[in-house]
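One chain of protein is taken out of this complex; the other chains stay put.
After this line comes chain A, so read on.
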Amino acid sequence: MDRPAVIVIGAGPAGIRAAARLVQAGLRPVLIEEGGREGGQIYRRQPANFTRPPAALYGADAGRATRLHGDFAALRAQIDWRPETLAWGVTEDGLMLLREGRAEALPWQAMILATGATERVMPVPGWTLPGVYGLGGAQIALKAQAALIGQRPVFLGTGPLLYLVAWQYAKAGADVQAVLDTSPWHLRLRAAPWLAARPGMLARGLRYTADLRRRGVRLAGGVTPLGIEGEGQVAALRWRDAAGREQRTECDAIGLGHGLRSETQLADLLQCDFAFDPVARQWLPVRDADGRSTRTGVYLAGDGALARGADAAEAAGQLAACAALRDLGHPVDELEMTTLRGRLRPMGRFRRGIETAFPWPARLAAGLPDETVICRCESITAGDIRASARALDAPEVNRAKAFIRAGMGRCQGRVCGLAAAEVLAAARGVPVEQVGRLRGAAPVKPLPAATEFAE
């Protein structure tokens, strides 16, 4: 290929809609996806030899899922589709790719980052025991592998995914022991005006909770997790209820998660500006209403820019493609862009409601016992981070990282970064935005030792 490419990274709803819009304008974009198949998180596909129908996999979203998969199938011949390809670094000159053990650099002209999100997790003492998984991980086991993480699971954390995954497990035959929400119930009232922006979604959430109750599943709000017990694998969870009583629930697995964190490493490597988002309590790449980053030719869409859910991801993907096309000199009808912006507006309000009703439980960071592992990669504890805050005087996360390696393990802080920042901020008695953010570094995920580098 001689002309530098227009590249979309991530084949979830945002990336697929972006690629489709570029094709519609006569381009042949490159679509990079680390996984083997398209769909992203919510519309993740099962392996080709599995036979469960879409309704069994995607429930109420089956129609949307099959539409997206169908549209992708029609698109496939018109794009340069690169599955099983990791985008692991980027410079002015090229996007660094890894496919089947070979690395190469792809020159680019414009790039739409649609890299999605991962779980946001507040650690619990004992969470490294086998049997503890992210909520999303628990869902992936079910959706993509027809397997349960346990037969008597507890779901712990907060957010819509907590109830959705618990409900999916109950429906699949698991004996769900409890659904424990760190957010107190009363926050839902406060959030109601925003949640009302998407009545259908709100009704769906209420249905899952009601159905769990009907099945006799114990639901509790305002809980404080105390510790996970077990020898070699999970046996019980200790927690404190909203009234302050200590409780112990036996279980053989725990799904744990508190909402989502955006995958932003590539935007960081591209030196896009970031700003602290007080609602999500995360540093996010700065973008305009259409998805333009602060760096020319770089666009952001979907959960990777701001976690607003799958429908927003589709609209934002198409909108970012429109913006890119415009900037490249292609005609784009203003009406199309106005319509997309309008579609995104209630989703922004709804997201605000979700973050209000199910906030990241930052308050728990200060109370974690010193011996709690924060960094799973290198077993760095809350006590290690506190020691770096005091004795070593690490004012912000990158300094703490240099001292104690929190966030320098193989996952690059994807799992521990937000919690480590909260522990550090609490120890120093400063707002979390003052401890900065972990910087991304190439390779954004570990490369195999045997990687061959092409010239």
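One rule holds for everything that comes next: a residue touches a chain if its C-beta (ideal position, glycine included) is under 8 Å from a C-beta of that chain, and two chains touch if they have at least 3 such contacts; residues count from 1.
To be clear about the criterion, contacts and distances are computed from a predicted model.
Peer 1: Unshown chain, UniProt name, "Ferredoxin", "(2Fe-2S)-binding protein", "Lipid-transfer protein" or "Sarcosine oxidase subunit gamma"?
Peer 2: "(2Fe-2S)-binding protein"
Peer 1: Looking at the full complex, which residue from A:25, A:62, A:105 or A:140 touches the chain that isn't shown here?
Peer 2: A:140
Peer 1: Sort through A:131, A:225 or A:407 and give me the one touching the missing partner chain.
Peer 2: In the complete complex, the chain left out is touched by residue A:131.
Peer 1: Sort through A:151, A:209, A:249 or A:339 and give me the one touching the missing partner chain.
Peer 2: A:151
Peer 1: Go through chain A and note every residue touching the omitted chain.
Peer 2: 34-36, 41, 46-52, 118-119, 128-134, 136-138, 140-142, 144-151, 172-173, 232-233, 252-253, 263, 373, 376-379, 409-411, 414-415, 445-446, 448-450
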